[in-house]
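Note that this complex is displayed minus one protein chain, with the remaining chains in position.
Chains here go by letter, A, B and C, matching the order in which they are written, and residues are numbered from 1 within each.
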């Protein structure tokens, strides 16, 4: 997943990064095809160049040697709302058919079954980043037809599209999962199956999704991580395996 | 005038300062009864401790060794609009009966006879400072019944008082002139004669004012500058006489 | 001492934090004043409205200790680790009291905007946000305003003006002129928005140190009520240039927080059981060696003319 996410990033882009897999993906992209990627953390660190793998988006290693540190009012007003962010990464407990994300509650808001952390900066990243990439593992409970609570808006909310709702960014263009990649359909805004990992079938993906998944006429085949990508991820970027757990089948997350 | 203005400042107050006489008055107050006066310049220098007499409110000497330097958005939002400023100094080409000040145009706005610099920060200082002190030399043209253009609001505008107009600060409480001091009447908001310099009569003041001046029942007598005040002003605070011109009659401005 | 503002944490909390107050202990990951939170717990403050973007472990502890009536926030988790379980128990109705915690929830941008409005003493702040989300339904305090130029409808949040804001910083002088570097979060706005401000510092410095680099001053003394000198007061969060973030503590909190009994024992031992931050550090003599910052000095710049 980290390698697939990395390939979505273009050189010179400005990326609003979270900790964990998005951070790894960005660093992999910088080490390969996108050396001029600029990483911004909502904590206010811009152009970080951490000497260790950060364990929090406010890690001191993101500050030391960064290009700029600014207050959070600037992060949200001058960078995000200003339109400076090309790509935002989002994840969540639930992702639905239109890429709406729930990180607030499972169940009713007033009396939740599970209280999740809430929006953080996700709601505004979903509104303002020029495009967002959702990263989440497939599981029918995590991919319901409709999320219990829309924290971060996707391609369509209550039948109305992003333009109509006045959102500047293009919203979630892809959902990168552990079995395949969904893409937002240009006309309906629905997340449709676009590409599969090697050895995975469309039915495998459907099993992890709670709505009848539309499939692109021609499904792409996702190239497995190259030897270089694997080496960088395992030996350089996350040598202690903090975020990457090697699975029995040899796949790296 | 500098000495009279200085006496209006209380120890520990926060003063929004302009260059010239207000700056001298503040420094005189700091050197005498108000050592903990905090000076703020609209340029963003807070708690300045200049090693030379500043010739501009953006003088580099106001920055070197100051307690804080902030951007102008902070000056106006976090200090002034926040209500942190106890005293603001104002002056202008015209001051009227209610302490309205004109620093914009003489004549019609669209085709002025004399185009003045404009508001700068004066309009908002007049609105937000907890009280303002106007410093101006008497002259009937400079003290008309009504100013040609209200740049900085006084005690009353178009018959409506400050509270009614929603202004947080108390506005101009005193007008310090070269012949006497006017004070805002608590009920009418009119600037009335309250005190005279030694050797000056109420009629002398009236000659410099373009409206029939109300006089307080008992006029105060302004003490002349003390030997200490004079020494500080002439020898320490403005030794080159940049802002103080000694007049033939021995008075210091 | 030229100023009466310098005082012990005990006195600062006693004088400036009252039952029923809206209390803000800000800091985004960096410079979170755990020492002040612990003192508030020790002094058994009640009915507080706790406001903060990321409640973090310190508000989890204050909720567990019964200080909080209400929480105003935008992300309530243990960053990079998991949940704040005392918070979750209060909301999921599994606590003894049956979920007595009121909440008022925004996104980060919304909370930042609330502090910005409070600091500028405006009643609201406009932002382009919240279209398509359920947040305004959950929180009717998120409203809207129409632009008088374009006719666009923009979201608004109301000003947040706390009773007291507590800011941890690297250094201040006796008058409260406070310098910070590294991540600055929303501390400046929260302090200016607040009726009272307690500054807690790693080091009390001479006024000359402040005056030698005035662009680093974030909070001016005129808005500061108290200055508390409390080295290591931000642990397990961190102070850039002084000590590192104690990630082990954050990881361990998942287990402590999940079990109400363990959490109670933690508070007993490390909060109620010590008189102050020095006592807290004395109980953990290896912390300082493990977390003390290495030197990575910036060069000075010329302020001459």
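Heads up, the rule we're going with is that a residue touches a chain if its C-beta (ideal position, glycine included) is under 8 Å from a C-beta of that chain, and two chains touch if they have at least 3 such contacts.
Please read these numbers as outputs of a predicted model, since none were measured by experiment.
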Fill in the blank from the handout: Omitted chain touches shown chains A, B, C
Handout entry: Selected residue (touches chain absent from view) among B:166, B:198 or B:217
Key = B:166
Exercise for the section: Have a look at C:154, C:186 or C:281 and name the one touching the chain we're not showing. Expected result: C:154
Completion exercise
The listed residue (A:23, A:66, A:119 or A:132) that touches the chain absent from the view is A:66
Handout entry: chain A residues that touch the omitted chain in the full complex
Key = 14, 38, 45-47, 49, 60-61, 63-70, 74, 77-78, 81-84
Handout entry: Absent chain, residues of chain C that touch it
Key = 121-124, 126-128, 141, 143-150, 152, 154, 156, 158-159, 170, 181-182, 184, 209, 212-213, 215-216, 238, 240-245, 293-305
Fill in the blank from the handout: On chain B, the omitted chain is touched by residues 19-20, 42-45, 55-60, 63-64, 69-73, 76-77, 80-81, 100, 104, 109, 111-115, 117-124, 126-128, 149-154, 157-158, 160, 162, 165-168
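Just so it is clear, only the chains that are shown with their structure count from here on.
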Completion exercise
Per the touch definition, the chains contacting both chain B and chain C are none
Exercise for the section: Determine, using the mean of C-alpha atoms as each chain's centre, which chain is farthest from chain C. Expected result: B
Practice task
With chain centres taken as the means of their Cα atoms, state the distance from chain A to chain B in Å.
Solution key: 58
Problem - Distance from chain C to chain A - Cα centre to Cα centre, in angstrom - result: 28
Completion exercise
Note: chain C residues in touch with at least two other chains are 188
Handout entry: Sequence positions of chain B contacting 2 or more other chains
Key = none
